[in-house]
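Left out: one protein chain. Kept in place: all the others.
Now for chain A:
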Amino acid sequence: MSAGPGLESLVDQTISVITNDGRNIVGVLKGFDQATNIILDESHERVYSTKEGVQQLVLGLYIIRGDNISIVGELDEDLDSNLDLSKLRAHPLKPVIH
């Protein structure tokens, strides 16, 4: 019946995905399906730590299985470019426990 809040509006936008194991992956949303499987282009993972600044690991073109996704956030590029990742400290996100 209702397709509801598809990820349609986010296609070709930069998004920030938080996975069930607590990882944060940023990339451009290229495709998705009803199971929330996602195709992410130009993706990189942001690894947060309490001891050093944020590490960015380049991944490239990725498919992330919907089972593993917690949050898909719409990234505001301007605000994000203001972030000083080298100064940011954070505890790693907790994994999802069902």
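Keep in mind that, in the parts below, contacts are C-beta pairs under 8 Å (C-beta built on N, C-alpha and C of every residue); 3 or more make two chains touch, one makes a residue touch a chain; residues count from 1.
FYI, contacts and distances are computed from a predicted model.
Q: Which protein name, taken from UniProt, belongs to the chain you can't see among "alanine transaminase", "Sm-like protein LSM2", "mRNA transport regulator 3" or "CENPN protein"?
A: Checked against "alanine transaminase", "Sm-like protein LSM2", "mRNA transport regulator 3" or "CENPN protein": the hidden chain maps to "Sm-like protein LSM2".
Q: When the complex is taken as a whole, what residues of chain A touch the one chain not shown?
A: 1-7, 10, 16, 18, 20, 22, 24, 36, 46, 48, 66-67, 69-76, 79-80, 82-84, 88, 90-91, 93-98
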